[in-house]
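Shown here: the complex without one of its protein chains, the others still in place.
Let's look at chain A:
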Amino acid sequence: MAMEASNVKPPVSAIEEAHLDLYTIPSYSSWFQWGNIHEIERISLREFFDGSSITRTPRIYKEYRDFIICKYREEPSGRLTFTELRKSLVGDVSTLHKVFTFLEKWGIINFSGTVSAEPAEVQQRHKKEVRVEEGAPYGVRVVAAPNSLKPVAPLPPPVDVGGGGGGELAENGSKFPPLASYSDIYGELLQQQQQGKEGKELVLCGSCKQQCDSGHYEHTKDEFLLLCKKCFGNGDYGSKSAHDFKYVDDTNQVVWTEAETLLLLESVLKHGDDWELVAQNVKTKSKLDCISKLLQLPFGDLMLGSALRKTKVWDRNAGQAVPAHSVQDTVTGDDQQHEHKNQGQQNANVEDPGPPHKRLCTVPNLDASSSLMKQVGRLSSVVGPPVTACAADAAVAELCYENRCSREIFDDDNFGDELGYSARTDEEERVLPVENSEGEKGPTVSGASEHRGNGANISKECCTINFANASCNCNFSWCCSCSCKVIGCSGRERN
């Protein structure tokens, strides 16, 4: 919400006009004009403009409005209250309050009104303020991995992650009432955490309960089972065998404070997998540290996955890297199609630099394992039809280069245009590109055919884009999309 100075003249005499006062109103209220009544006013306060009462006329409205604004501007630093105002105006208090609220809502008055001394107002603001408490809320705790003893600082409270096990890890030095079940099971761990010094957590041997200094052995299957070097050397494995343990070097234990972790998360969200930038942001940790730390976090690998998805597309945008969504494609033939779609999205993003994250969030997680048509369907539902049309168009062009059969289908000049236009409707239709020209299914009857662009044949059910050129080349043929036989054309045999 940008603030503009609105150069408004209060009704003063010509002599005083020399020094005009500047009053600040929000830019969304720039419609306001002193000498005029705007449509917004007429609509919001229509009771003044519908002739329903002698007590409410446009003239009266303007008098109220102008008076209120002038009154406010006598003291722009303070907040003009309704009660202070209403004594000066003749009229029903409810109606006056409505005018007052209208002007206040639009920031025409009380916009730069200060944080007032009124206690009630302060109270209300406090209620809305977010209170930042130390330590995570009681109910929500995040662990690196279930049952992990790795020294990990818990995530700061604002990050609410559903994942993670039930265990709790204490913040360095912060206190919290341990849940009964937690302390029963993880009592030892709790002890360790509380014993730990600032930024350093201890690793205790499961056998001799001594602190393991430079390294310890960890059971591959049960991360809780730790043995110090001494016990391991003694063969004190308990019921496990030696092979199950792996050595973990503690000497270069990297410790992350909460602030650093938060910084890391923010950086990853912002920069994706550009670890250079991430490491720069988290100034105190190296690239490798960042990566391994992220992996340790409960959703870390998810973030990495999505970070990978945020691959930057270099070639299309003249060296400018814009994060776009790409799909982890397993079908090569459709790479370009997706790329094109991404480009479409990118373009949209570039044009609308405002909330790119919102856009990103709305693209559903594309599961590479779900059917391609589903993916395509989802993608095409995200962007507008023209974008999808262009994408499909380009994809088809590429396919034609690669694939002889496709070329036949799309570019075959033997398709006459006898049928001309079919039921190309007014509604927009999307073309889903051919997945696989070899995948011809058995002949099934489909509805009346529709034909679109470049001689492609699409059945009515499949065709969803309104191409500009309606030249039907169709005859008895296969629908390029669903591979059903399309009936209803000239009936001329295809060559």
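Following the convention adopted for this analysis, contacts are C-beta pairs under 8 Å (C-beta built on N, C-alpha and C of every residue); 3 or more make two chains touch, one makes a residue touch a chain; residues count from 1.
Going forward, contacts and distances are computed from a predicted model.
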Hidden chain of the complex, named as in its UniProt record, picked from "Chromatin structure-remodeling complex protein BSH-like", "DNA primase large subunit C-terminal domain-containing protein", "Cytochrome c oxidase subunit 6C" or "Sorting nexin 7": "Chromatin structure-remodeling complex protein BSH-like"
Touching the absent chain when the full complex is considered, from A:R73, A:R86, A:K287 or A:R378: A:R86
Touch with the omitted chain, as defined above, among A:F32, A:Y64 or A:W275: A:Y64
Absent-chain interface as seen on chain A, which is shown: 46-47, 50-55, 57, 59-60, 63-64, 67, 81-84, 86-95, 97, 118-121
